[in-house]
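One structure follows; several queries about it will come next.
What you see is the complex with one protein chain gone and the rest in place.
So, subunit A:
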Amino acid sequence: MKKALTLSVMLTVSMGSILAGCSSPKENNAAASSAPQATATAKTDAAKPVTIKFMHLWPAGSSATQNKIVNDIINEYQKDHPNVKVEQEVLENEQYKNKMKILSTSNDLPDIGMTWAAGYMDPYVKGNLFASLDDVLGSPELKDKFVKGTTEAFAFSGKTYALPVELNITPVYYNKEIFAKNNLQVPKTYEEFKNVVKTLSAAGVALIALGNKDRWTGSLWYMYLADRIGGKETLKKAIDRTGTFEDPSLIEAAKDIQDLVGMNAFNKGFNGLSNDEGKAEFMNEKAAMYMMGTWELPNYTTNKDVPQEFKDKIGFFKFPTVEGGKGDINSWVGGPGVGMFVSENSKVKDAAKDFVKFFVTKWGEHSVTEAGVIPATKVDTSKIQLPQMYIDLLNELSQASNITLFADVQMKPAAAETHLNMIQALYGKAVTPEEFAKKHEEALAKEAGK
């Protein structure tokens, strides 16, 4: 009997402490939300502790530099705001996307998170889960700070729901040594490009590194051909339903992809290899070319794990123009990468917005000097020592005539899924270019009708 009593007392005590532990953060949140001007008072009012939950996708393992920058920025912010605590939750890309969906079904998004632009965020904006960030965007610190065209991808009917941190364009990286050995020049036209393909193919070199299990990788090549043949508007219009996917130039681009596959332009088994496995062909110097976004830049410039000898061999070129096509060589496939959103249901919305403002500004500075990736905010690079390839690409960016947002990001989820499957089928010659166009047309029409 005595034992039972002690046990129940212990249970009561421990239950009590558990409950107390659970309730304390909630009290904090309540305190923060009851102060309407948390932003303004954040600095002075140290009495009100605020915890901001921040979910992002730069794990210390695979995105070491980005992870370090995030931590530096958070530390800096917390030093300025001793009452604010930023709690991080870090997930890898695919897991991140899944967790976002799970959390949103239970209306439990973190205070701050990352989102992709346009079609990806469409359901979240429609579901009223993201807070409008127009006030942050219009603040004196951020006004005119963003590179033109970056925030628009995150805007829906005039309101901006996330602020981008990166800007990417997609060049074709190539191995200068392999090109020199085969007496090849950087191709300026598609004819020249096909000659490169033929020459290298005859020499028995694997040409283009591609991991098409991820599917968006193959979409990049298709998008460029569509752009060069049909001009910058055709694909965009087909997706936003002012045009059609059965436009002759889009079918032509699909034909060209199958021609390239027929010429063995891509590494063997590409449809079953992930992007990382495909990339390995290029990094091991087995393949001569690799098309990828500028987020790959650190591997050819600053990444300490890649030998300098290899970095010196790598150059880049712009996707060549197609004879008779409407596109010009300064039109790029790319767009802003991820952007930061603030949850509409956040209890510490004002503090979260303040942190986003701080983060975006700081990220611009850090990402140039430390990570070697291109930020979405304008940065004065004149005083910093930067790798040559980075400067060249920044210059290309400033001369860009157009940036076409990645097709799977432009489309809404269901249509994007059809697009990606169709890309794999196209490369695997499981569909004809006409069927390819027709399936897109059906999926986009269905999505638009919803």
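Criterion: a residue touches a chain if its C-beta (ideal position, glycine included) is under 8 Å from a C-beta of that chain, and two chains touch if they have at least 3 such contacts; residues count from 1.
As a convention for this text, contacts and distances are computed from a predicted model.
Student: Given that one chain of this complex has been left out, which of "SRPBCC family protein", "Sugar ABC transporter permease", "Sensor protein" or "3-methyl-2-oxobutanoate dehydrogenase (2-methylpropanoyl-transferring)" is its protein name according to UniProt?
Tutor: Its record in UniProt gives the absent chain the protein name "Sugar ABC transporter permease".
Student: Just name the one of A:T234, A:S249 or A:N267 that touches the chain not displayed here.
Tutor: Result: among the candidates, A:N267 touches the missing chain.
Student: Identify the residue among A:E152, A:E396, A:E417 or A:E441 that touches the chain left out of the display.
Tutor: Touches the omitted chain: A:E417.
Student: What subunit A residues would touch the chain not displayed?
Tutor: These residues of subunit A touch the chain that is not shown: 97-98, 101, 104-105, 123-124, 126-129, 212-213, 215, 267-273, 277, 286, 413-414, 416-417, 421-422, 424-425, 427-428, 430-431.
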